[in-house]
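Below: the structure, in structure tokens.
Showing chain A:
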Amino acid sequence: MDFVRNFPCISIMLCLFAGIISSGLRGKAAMLVNAALLVTNTVLSACTLAYTLAAGESFVYVMGQFPAPWGNEIRAGVLESLMALFFCIIMLLSLFGGRHKLIEGVEEGKLYLYYVLMDLLLSSLLALVYTNDMFTAYVFVEINTISACGLIMIRQNGRTIEAAVRYMIMSLLGSGMLLLGLCMLYDLTGHLLMSNIKESVAQIVAEGQYTIPLIISIVLMSVGLCIKSALFPFHAWLPDAYGYSTVSSAAVLSSLVSKGYIFLLIKIIYRVIGFEIYRDSRIIDILFVFGLMGMIFGSLSAIRENDIRRMIAFSSVAQIGYIYMGFGMGTEAGMTASVFHILSHAATKSLLFIAAVGLTDVSGRNRQFIELTGAGYRNKWAGAAFTVGSLAMVGVPMFSGFISKLLFSQAAVQNNTKMLPALIVLGISTILNAIYFMKTVIRIYTPVEDTPYPSMTFRNMPLYAVVLVAFIILNVTLGVSSQPVVDMIRQGLAMFA
Partner candidate 1 sequence: MYLILLSIFIPILMGLYLLVRKEYASRGRLLATTCAGLVLTGALAVASFTAAYGSSFTLFYLTKSLPIAFAVDEMSVLFSCLTVIVLLCAGLFSFEYMKHETKEKRYYGFYLIVFGVLNALCFAGNLVTFYLFFEMLTLTSMPLVLHNGSHEAIMASLKYLFFSMCGAYMALFGVFVVSHNSAVLTFSTGGILHAAAGSPSAGLLLAAAFAMLVGFGVKAGMFPLHAWLPTAHPVAPAPASAVLSAVIVKAGILAVVRTVYYIFGADFLRGTWVQTAWLILTLITVFMGSMLAYREPVLKKRLAYSTVSQLSYILFGLAVMGAEAVTGSLLHVLAHGLIKTALFLCAGAIIFTTGRTRVDELRGIGKEMPFTMWCYTIVSLGLIGIPPTGGFVSKWHLAIGSLQSAIPVFRWLGPVILLVSALLTAGYLLPLTIQGFLPGADYDYEHLKKREPSPLMTIPIAVLTILSVLIGLFPAQLTDWLTRLAARIL
Partner candidate 2 sequence: MGTNLFVNYGEAVAMILFGIGFGNLLLQPNLIKKIIGLNIMDTAIYLFLAEKGYIKGRVAPIVANGVQSMEAYINPIPSGLVLTGIVVSVSVSALMLALTIRLYRRYHTLDLDEISKQLRKEGL
């Protein structure tokens, strides 16, 4: 079974090849290639996950047979393969769910480009997940940025280009800081491979040298990644980028791209700096505070929003706040909760985006709330899915959001000083979530007399409905039998250390 060790590398390479091949294909064919790629990668990731679970430890794949510290490495553990699996599944579902909008919104001749970019994005995501090399990480961060930017602007109107530019600028700021931090770290340690850096860092800290440069480099990397993942004060680019791009892009961006950066940060915390050292630096408290503020202000902005897509986008800001709050707790449990929330939020947010588009479609493409009145009856599938997503976001038991809330709170209790703020903000944020999501749910289930808009049924949109059902199942599965997933996350985090 050892050939499974090749799978991570193969999956990344497959993505790149698929991208290259697609660039010569027509739109339809590129789509099929992409779908095949995603399915293959899902299978590969699942195999890797099974393998690492069975082995109970992670493995390192050395690229080009150059041994450390010179060569480039890929490392796969339970957590990495779990992430990869999830990313693949969710991207697959998001693409299927948003396909009809894509065909509408993108020029016929350029459709293949979308799939090229998507392939590229997947490759960069997988690389971010698997890589063991900091500089490789940086390169794929940039690739990620570029392809994400392309995904935003594929639906060409002024808005999306502007959003793409803004996204680009913020991303470049972030990656610039990441790069600088990385260079400084390299300067301090002389290594680029994560495991080697970690040893050196431990040594440096033990000797008490270079504390200030080390902290500066940690800060630079963390802030860079925070900007890229739209933590609260750096979220200005997010609503436009998620709000106006085509729905699949929005779903993928919100649930995967920002999560890729967050996952990179997790890797930096565990595998580069070392959890204890990172925890003892003050940056963790800053992350905590920003996380809390994000939870509140993101939701407040969402409440004020009148456009359903932008509302969901703002909700992402709040959810990312949750994740950073989990980091900020500085405990193993907090980290577990954060990772779980990455999964549950990914599953929920793409569901919401895709359901929202179904609702706006039956409301004359109008995204204002007032037009959505009664949309839940015109498109029953989207209505139900949106309701499920909302309930999950609010944290109603049986849905995935409840488990993350549960894990977050349990983690919070373990930290004496941060317990009360975390718990109270969690409570307030739940209320705020309830306000804007439930407002929408009630709105879409408020019937109107003689609407001018047509209804949508299963017959019109079989694929769309199936995708929604799959999302709902995913969500409920996470909510009901979360224990295996949580165990895997724990195991994976343990492998990181």
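In this section, a contact is a pair of C-beta atoms (placed from the backbone, for glycine too) under 8 Å apart; a residue touches a chain by one contact, two chains touch by 3 or more; residues count from 1.
On how the list was made: all candidates are chains of the complex that A comes from, given by their letters.
Since this is a predicted model, take the numbers as computed values, not measurements.
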**Prompt:** Of 1 or 2, which one touches chain A within the complex?
**Reply:** 2
**Item:** Interfacial residue positions of chain A with respect to candidate 2 in the complex
**Value:** 135, 138-139, 142, 145-146, 149, 153, 157-159, 161-162, 164-166, 168-169, 172-173, 176-177, 179-180, 183, 186-187, 192, 244
